[in-house]
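To start, the structure under review is shown below, and the notes come after it.
What you see is the complex with one protein chain gone and the rest in place.
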Amino acid sequence: MILVLRRGLEDSQVAQVYEHLTNLGLAGQSVRSGQHTLIVLQDDAGQLPTHFFSQVESVERVLRLQSRCPLAINRGSVSIKFPGGAVIGGGTPIAIAGPCSVEGQVQTMHLAKQVQAAGASLLRGGAYKPRTSPYDFQGLGLEALHYLREAKEATGMPVVSEVMSPEQVERAEPFVDMYQIGSRNMYSYELLKEVGRSRIPVLLKRAMSATIDEFLQAAEYIMSEGNLQVVFCERGIRTFETHTRNTLDLSAVAALKSMTNLPVIVDPSHATGRREMIRPMSRAAIACGADGLIVEVHDDPCKAVSDGAQAITPAALRDVIADMHAISNVVKACDNGFALDDRPAMVSLALPRDCRPTGVTERS
Amino acid sequence: MILVLRRGLEDSQVAQVYEHLTNLGLAGQSVRSGQHTLIVLQDDAGQLPTHFFSQVESVERVLRLQSRCPLAINRGSVSIKFPGGAVIGGGTPIAIAGPCSVEGQVQTMHLAKQVQAAGASLLRGGAYKPRTSPYDFQGLGLEALHYLREAKEATGMPVVSEVMSPEQVERAEPFVDMYQIGSRNMYSYELLKEVGRSRIPVLLKRAMSATIDEFLQAAEYIMSEGNLQVVFCERGIRTFETHTRNTLDLSAVAALKSMTNLPVIVDPSHATGRREMIRPMSRAAIACGADGLIVEVHDDPCKAVSDGAQAITPAALRDVIADMHAISNVVKACDNGFALDDRPAMVSLALPRDCRPTGVTERS
Amino acid sequence: MILVLRRGLEDSQVAQVYEHLTNLGLAGQSVRSGQHTLIVLQDDAGQLPTHFFSQVESVERVLRLQSRCPLAINRGSVSIKFPGGAVIGGGTPIAIAGPCSVEGQVQTMHLAKQVQAAGASLLRGGAYKPRTSPYDFQGLGLEALHYLREAKEATGMPVVSEVMSPEQVERAEPFVDMYQIGSRNMYSYELLKEVGRSRIPVLLKRAMSATIDEFLQAAEYIMSEGNLQVVFCERGIRTFETHTRNTLDLSAVAALKSMTNLPVIVDPSHATGRREMIRPMSRAAIACGADGLIVEVHDDPCKAVSDGAQAITPAALRDVIADMHAISNVVKACDNGFALDDRPAMVSLALPRDCRPTGVTERS
Partner (left out) sequence: MILVLRRGLEDSQVAQVYEHLTNLGLAGQSVRSGQHTLIVLQDDAGQLPTHFFSQVESVERVLRLQSRCPLAINRGSVSIKFPGGAVIGGGTPIAIAGPCSVEGQVQTMHLAKQVQAAGASLLRGGAYKPRTSPYDFQGLGLEALHYLREAKEATGMPVVSEVMSPEQVERAEPFVDMYQIGSRNMYSYELLKEVGRSRIPVLLKRAMSATIDEFLQAAEYIMSEGNLQVVFCERGIRTFETHTRNTLDLSAVAALKSMTNLPVIVDPSHATGRREMIRPMSRAAIACGADGLIVEVHDDPCKAVSDGAQAITPAALRDVIADMHAISNVVKACDNGFALDDRPAMVSLALPRDCRPTGVTERS
């Protein structure tokens, strides 16, 4: 911590600042820089709030040096492994796909099989739905969780589903393989602590207004309770641009990948709110290093009970996933420096074996 | 609802759109405007999601006509009355004041008396604290609620305190006269429903990223469960400007006052994050029609356990409250058209009787 | 300037940083803080770009101490005086009013007389119009400037008009008493330099995306060329909120008033884009310390060639100006501490003499 003092202080005023530090059990060293006097604290006092210093008479500004996310930044799991073999953050990008809302038993089973055939590794589906209007469909709740479990039993795909309150965490526990914390709840610290106390991996979506630092701090809330299996999900932030539902901040993906070992995936559905932008934005997400995608899928988007404008069909998902692997392969080749060689390199665009279609016949 | 069709459609394509409408049990009328064909739905279908129409082949855009907040916009309580006589929205502005965090029994009692002496009508104090970092002080919880109740018993001031999860709603119920939903939880719909099921008034703070429409919808969540006693609180939105903690959006106050009957108050502490801006922003808030203020107060801000940079002293609060009444009186005179008369009008700047100091001696 | 070095450096790496400083002719002192080593530069090197340091190997972060707006922050004119007696920043708030676009000779003369009768001190009118679409009305140009001069001759009111290119600065010079730099041109540094070389006062509007620091720097551009007569105009910034045309940032008014001696006025017309919000936002602007208002006025807003939705009638302007003076009077009384006295204070709400109606009969 560095305290920048106001200019032109009397010695007695500087002494008062030191007295305040002594009262807090801290020591500091004075340094001059141009017209300013600084006091640099000997130990960084990083866990004390800055207003302990900024509100002291004669202090103009306080500069903090130390990060406050020790777990999120240093000790995150490198990869998250699910029963059945799916891995997030293992070097091969994955796709999580499924309906925005679970609408019924038949739909869930049918879509689960279709997204698996298209190459998805995990099944998503909304049981509890955070809707802007109380008059919109609020989700089938427990009933939906049962349908998701049935779909999991049939396909082997792990299930991701959103929880919106501590109570739902407990209720969903027997049904899900990964909790989703939605954007609207990224700041709901009681909820974060609750999933932090569980041992089920957590997909943490960035709030519409969250800085990268706040996003890291939200992960820290979960991890500080003991659950280190957190996956970040960039899903667009709120800006002045209204052409898209949100503004996908892919720089955040690169930033997070450089700051933490935790996996980072991208949700092009919520980021854009427009079906036709899901494919290009998915490509871009993988190109800048995302560990995977979460995509909303529906057989007949104009009949979806929620968010139909941003759902793609299973056939379109197949293209998105094929692109994902192709681009990931090229990015790895680029990272390995193929380009410094003048010979024309070749790269395989094949789907990984476990993402291949396994007998479903329909193709778009 | 109006469907704007793509240009240059065949008759058969238009017929398909009508078929879709018929399947939904809806009727529409075609109209031409320039090169566009529109279909105007006969009944407004206002409760159906727009993607039921926007995702239909041949539909370019969907325009919705009807508001979706029937309760927040039309049926809100005009004023909220508390036991002991305090009223929010009754024509005379009120101040809610107290510490950011309840820090102890003595502090709470002492500050309660001081803010009352300064003219505050309700006591605020954080028992459960939503902090950005899990390593920051998280609030004294139930213990804090007990201190607040003691302060209430001593002063008669109703108590406002934040709840962050459905479980806390139940726990806080015997202790508070008004629930506060903080910015970070404005989108926590399970929590909104829970306070909606209670009969205690709710102070609803705007989320950092919430549009005015989403703010209204959050109130609608509470009201649709039966609790009509909602007070809006504008507390700054997140923008690119970093000089202030948030950007206080006073236009939202004027907008909300014109759209709803519910009271609207302003939190200059969180909006600016800077003690020195609380007085001018409080004046501005009242000048554009706010029904009151919520202000953080601390005896010794540089020792506050949270948010010290934005706390003012009880003596400064007294000035803020005096300004509040003076400006409110002038605004009423302006509304009553004094200015159309050329004679020099005079307006009383006296504090209302119930906000007068009652024997506390310290003044700044 | 403070350089924060990466952790765990070898001595030789620190030596390399010092070598870099020596090459730049700078000296620094090493200080430890927790796990960090800092180098504090002896003289602040405030005019060197931070990347001279931040891009040096081993440097993690650079902290700048010194403001870079010496003129805007310290040496601005306290008040701007116009021939005929109008003063901006003289303690009494003023109103600048007139049509968005000058539409014709008769309109201009008529409106000038009406806004003067309503209490406005300066006449605004657009000759060169920055319109979002090239197909919108682009202003009458030189012709408009002639009409404005005629109106000035008839009323004695100084004229404010926007210039959009260095060439227009020269062309408008004989016609205007104050140049307006619009939001869209706040970053047009060639234009700022050009008006900086003139001796005519400048009304500088904040760009939609400008931070307060950039706003100050834009004033510094003008002042560094010799023209110290700059008035800031807050007119709303661009945020996610779409209910209003922009988001009026009144905190910026308080911030600027505390950082600079230059006058600060507010444009509620562009900030809100909504006629009905001009009165409450004008009140709020004056309450938090603005030195005046600039308001768009039109006799028949739905026939205005530009921005009709945000224009008010001359009769409504009269109310806005009366409010302005009444609130300003109360704010002064508040500043003078009336409130610390328990006796009921009274404040005059009279219009200042020179803002009184002088015989125009119509009133709303």
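For reference, chains read A, B and C in written order, and residue numbers begin at 1 within each chain.
Here is the rule we use: a contact is a pair of C-beta atoms (placed from the backbone, for glycine too) under 8 Å apart; a residue touches a chain by one contact, two chains touch by 3 or more.
This structure is a prediction, so every number in the text was calculated from the model and none was measured.
S.K.: Determine which one of C:43, C:214 or C:299 touches the chain that has been left out.
M.R.: Among C:43, C:214 or C:299, only C:214 touches the chain that is not shown.
S.K.: Who touches the missing chain here, A:108, A:138 or A:247?
M.R.: Residue touching the chain left out of view: A:247.
S.K.: Mind listing the chain A residues that contact the chain we can't see here?
M.R.: The list for chain A reads 209, 211-213, 237, 239-244, 247-255, 257-258, 271-272, 276-277, 280-281, 283-289, 318-319, 322-323, 326-327, 330-331, 333-334, 337-340, 342-351, 356-357, 363.
S.K.: For chain B, enumerate the residues touching the unshown chain of the complex.
M.R.: Considering the whole complex, chain B reaches the absent chain at 1-2, 4, 29, 31-36, 38, 40-46, 63, 65-66, 238-240, 242.
S.K.: What residue numbers in chain C mark contact with the hidden partner chain?
M.R.: 20, 47, 49-56, 68-69, 128, 130-136, 164-168, 183-185, 187-191, 193, 207-209, 214, 217, 220-221, 224-225, 238, 275, 301-309
Keep in mind that, in the parts below, only the chains that are shown with their structure count from here on.
S.K.: Which chain pair shows the largest tally of C-beta contacts?
M.R.: B-C
S.K.: Looking only at residue numbers at the chain A/chain B interface, is the share used by both copies over half or under half? Answer same or different.
M.R.: same
S.K.: Quick one: report the Å distance separating chain A from chain C, using the average Cα coordinate of each chain.
M.R.: 40
S.K.: Using the average of all C-alpha atoms in each chain as its centre, how far is it in Å between chain A and chain B?
M.R.: 29
S.K.: Any chance you could list the residues of chain B touching two or more other chains?
M.R.: 209
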